[in-house]
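Scroll down for the structure; my scribbles are underneath it.
Only a single protein chain was left out; the remaining protein chains are all shown in position.
Naming follows writing order (A and B), and every chain is counted from residue 1.
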């Protein structure tokens, strides 16, 4: 364990040289965070992962609640959140609200306080309504601010965005950590070509938060980002502009194209994934708010019919062959729509997926540590010092101490 | 922290001078508890609250289960119970029984034992059927007694009543703790006028346990209690008698009146809250037991029509003005039916509620500590000694130790 310990301690020293501004701030959008913030989250996550592998317990809560507020069913994110909370010593308490309602005002303010008397972290996933999810998180945040200021809450719990209508920061950060691992460092990402591509799916209305999160985050590391989608499948314009700006600032590039095949050429990294277009999401939100079932059915039909025109936007071995040396890194947030496996025809062919199946599992495996790092850096001013103390304490995670 | 520590230690010394009989006894009704019992719960709750604020962990379970047995959906009580259990080191395990059934006999005896092999505390909320909730808790208690005596259970778990048909002791005790904080001490409540008033609500069948719990408990502290409701909206007669007797014993007074406005005059504390009348609850229970849906619908109609006659039983600024100096303390167990916010017209006007919104949040914030105190005093003979040991141990709740 000595060599391992040495590596961990070096990483911790590097963390101490960073000046993040994460403590006490909600993690809602990656683009609200500085480069040092993001680097800190990545490095803390890496240390927590190393610690766990070395059977060192990074528990920093003797008690405490992590509230999960999910407005959809998500086994993966639920487990990642629970894992992160548990690793640090918190128990998870689920808030099961009426999932189809958009709550505002007094309901939000009151509930936010009622669940927070003994909470340290609140994870929210609210990605159904365009224009609502992130807004809701901020409303919760303001209610918590007020509760804390007025002495209702002993602690202002930190909010972690577990996916909203705009961004999916725990996903994109886990993806970035995966790239960092595959390529050895963030610096090594410079100059790489990453293709975020729309892909065909027999389902409809998949959120835009993954592609948006990916282009907004990855554009900060000097990569050549290509966003490929069939005409009409636009994302939220402001976020595309942001990715464009990020790329220029970081010395990379950003382009939009409308052919999956063209986009794949010479790609180092490919992320083929279905999403519903911005204008459809806008209509859908209106219809959902009006509870217009007929309208929703009709929209679904139109949308599926339109999707069907782009059935050839499937990532398969032929497209893989077009990438750099025929072996770009395939990424996916999972579950993927795999042709002939989870659906008749989907985002990716079975052979292409199978080549990268284990890689996608590894990719997913970073998420619990990213969430744990977001929790830890939210609660502590000095994550480096805390990690050093954990090393000195040297408590085993499993064993008798 | 030194001054803070000093204050906590003083409070603990005061607890050591009390002689409660709480250990090993279920907490089912406040009126089964002595004044010293109640004072102990309040003071232990206060110390736990201070400890948590000072980042001192009062964990006293290295492992252990707190079972939550809820026969209705209650976010608030659920979170309070989970918070209390977690603070002391227990994990919550939910028992999801068929909620609409009234179980008796073998089913209760068996289930009570099956869930208790490793349980330390069982929290039960069963407020639907008049004459059933509290009875059910006692049946569970007897089953646990038998299981413990016969060597089935290594520990006799303590039961905490999280609301029944008769009383809501965690609510009324949290409310009392709030009053103690607002007025500085229980002694300072002497002579104050507290109005427990019925209020209009567009819903039907709200339990009587809050008003009953309030008048039964608050009448013990020398206050002038006024119970105001429209003719016919009686509570369980025995509890009203008890409140009357308590008041006389404690040197306060108790009266019933039928005008919200009259009642409010010179009130120090007001608690406007809807409930369904006793005779309606009796009929409702019969119909529920017979699963008579038509009968229930009819009863609801009759009841709502009757409620509608008393739409002016809304607490608003005009009524607030009638209270002592126009600024009585407004209390509510939440969620309140707020006119124009959560319903068209309800228990309280929006401006009146807004004045006290944060106060009602604070009021609710005492509940987790009250529940934790009930748990701790149930499990330990000598809460004062335990709290002293916790201070000496001096383990941080959040941090690396």
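We take it that a contact is a pair of C-beta atoms (placed from the backbone, for glycine too) under 8 Å apart; a residue touches a chain by one contact, two chains touch by 3 or more.
Note that the structure is predicted; figures quoted are calculated from it, not measured.
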Sole residue of B:208, B:281, B:386 or B:400 that reaches the chain not shown, by the stated touch rule: B:386
Residue touching the undisplayed chain, where the options are B:118, B:182 or B:304: B:118
Of B:14, B:152 or B:304, the residue in touch with the unshown chain: B:152
Hidden partner interface residues of chain B, rising order: 60-65, 91, 93, 95-97, 105-107, 109-111, 113-115, 117-120, 146-147, 150-154, 379, 386, 389-390, 393
Chain A, residues in touch with the chain not shown (by the definition above): 49, 52-53, 57, 59, 75-76, 78-80, 82-83, 86-89, 91-92, 334-335, 338, 341-342, 357-358, 361-362, 364-365, 367-368, 395-401
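One rule holds for everything that comes next: only the chains that are shown with their structure count from here on.
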Inter-chain centre distance, chain A versus chain B - centres from mean C-alpha coordinates, in Å: 41
